[in-house]
Structures are given as structure tokens and as C-alpha cells.
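All remarks here apply to the structure that follows.
Yeah, one chain of the complex is gone here, protein chain that is, but the others are all in their spots.
Our next item is subunit A:
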Amino acid sequence: MDASDALKLFELDNNVVPLSESDEKVYCFDEQLQRDQLDQKPWKKDPRYYRKVEISSIALVKMVMHARSGGDIEVMGLMLGKVVGQTMVVLDAFALPVEGTETRVNAHHESYEYMVQYLEQCQAAGRQEPVIGWYHSHPGYGCWLSGIDVETQTLNQRFQEPFLAVVIDPKRTMSAGKVDLGAFRSFPEGHQATKDQETDSDGFQSVPLNKIEDFGVHADKYYPLDVGYFKSSLDQRLMERLWRKHWVATLSQSPLITNGEFTTHKMLELAEKINIFSKDTKKSVSAGQVVRESDAIAEEVSQGHASNTIKGRLFGGA
């Protein structure tokens, strides 16, 4: 067989790959376009310029797996991507070999060498996007920025704009069966969040009591971005095929066992909050929050129960 023919069969035939037009634009890094957008420095005029984040499928999977692998310890890593108008697009993520503790601002120092080398390798292998942000995990205590996190982020935003902070809670993710992720940007120092722009202070998070002070003090120094998730057409088709093998895992999962301990912990927390609520006139805990949390717990337990019942009927029934 002719050698050149053989190679023609081998090299990627672009017409074969399912690739939509928007896929091309999103996955292809256009350096000139990127530089044009950044030269304007639109974030200086409007601290809330970036409103939305779109996260790609592999970035999400890698971040969630890394966060979970840390167990109870916070882990961190970096994200690669680009900006498109007012949206930040995260295309990939990688872990840093550093064990974070909440008391270190410059955990970056030790991992600089790793990071630089990793980026070099990426560039050589054809991935051209630069670093667009960092992510870390808050195992069990929700997606928000602590005091140290806010400081780190403000520092980053001074020197490395555009930069994004993402927080993942692996315990809540496993417990709810749904990814618990938040994306934030901090305001520059001295910026006062105007009243009409401020989001509800307890917002979407229920924060455990021992951290609630930290949460409250810094809550107005940063704002959350809307998070969306996307996948390419190839991913889509792959997922369809994958489901045919993957359903076994879905059916055999047992959320009650996986999350038993965490559920108990949450209920105790809730009981304490209710106590504070009924005695404390200052109302640091709102009624709406309490109800939402109790609903969430009940829902998760009922999901676990439903799956148990289904399996019981299927495999154990007469």
C-alpha cells in the first residue's frame, strides 16, 4: 500500500468530525481577537463588566473530580480560557500540587514552577489559551469567598486581569447529586456596592454557623457571576453513546449511603440555626433560609428513599 495513501487515511479529516460553527469559534483560540478585547480594559470602567461564565465539559469534570479527591481538605487549581464580550469562557482546568489551607494567601508561590512548566507543555501540544482564573474547593461549607480568598482574588485582579475565582463544594455536590459551583469576581478596593445592585445577602447559599461571620463580613466585596455549562457537538454525541453503558452506574448509586453522614450533619446545623433564630432578636439567620435548607434536606432524603424503593421493588419483590 502506498505510504502517502496510508497517511491520508490517518490524518484527521476535518469534514468527518461533527463540528458546528459555534464549536469552531469557541474552541479555537484567536490570539488577535483576544488581545483586542483585552486592550480596552473594560473592567476598569465597570467593575461588574463580566457577568457570565461558561464552563466546558472537561473543565467541569476535572474540577469536580479534583475537589472530591481532596476529601475534607481544600484543594486548588487553575483554569484556562478566554473572554468573549462580557462572558468568560473556561475551557480547561488543571490541578496544582499544593495542599491549600485557608490561612495561606500565597499558595501560588510553591506552585509557580509547576504552573509555568505546565503551561509551556500545553502551548507546545497545541493548547493556546492562557490562564483565566483559579478554582478551589470548600468541602461541606458552600460556595462563597472567605476573607483570605477575597484578598487573593483582589490581588490577582490587580495584576492578572481578567481573572476569575471559582469555588466548588464536593460534599454538597455528592449529596445533592448536582454540581455545586459558584463563580465570583471581587470589586476593586474602595468600591462601594450600590444598594440596587446588591444581591440578597444570604443569596443562594446556606452557610454553616461557624463560618457565617466570615461570610457576612466579606460578602459585599465580591459579586457572583451567572454560570452556564456547555459541551461541543462531539461531546454531545459521545454522551448519547456513553449513556448506553453508563446507566448501570446511575441505577446502582445509593445516595443514602454515600451521604448519610453529611445529611445528619446538615440536620444538626439546621437545628442550631433554628434555635438561634427563635432566641436571637438580631435575626442573623433568616426564616426563608431555614425553610429552604429544611426543604433541601428533605428533598435529598426523599430522592434517596425513592431510589431505594425502586430497587427494592425491582430486585427484592415477590
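We adopt the following convention: a contact is a pair of C-beta atoms (placed from the backbone, for glycine too) under 8 Å apart; a residue touches a chain by one contact, two chains touch by 3 or more; residues count from 1.
Note that contacts and distances are computed from a predicted model.
For the chain of the complex excluded from view, the name given in UniProt is "MPN domain-containing protein" [choices: "Major facilitator superfamily (MFS) profile domain-containing protein", "AP-1 complex subunit gamma-1", "Exosome complex component MTR3" or "MPN domain-containing protein"].
Of A:151, A:220 or A:235, it is A:235 that touches the chain left out of the display.
Touching the chain that is not shown, out of A:150, A:179 or A:219: A:179 (per the contact rule at the top). The chain that is not drawn here is touched, among residues A:41, A:158 or A:246, by A:246.
Counting over the whole complex, subunit A has residues 1, 3, 6-7, 9-14, 16-30, 51-52, 54, 56-58, 60-62, 64-65, 67-69, 84-87, 89, 92, 95, 97, 114, 117-118, 121, 124-128, 170, 173-174, 176-179, 204, 226, 228-251, 253, 256, 258, 267, 274, 287-288, 290-291, 294-299, 301-308, 310, 312, 314-316, 318 touching the chain that is not drawn.
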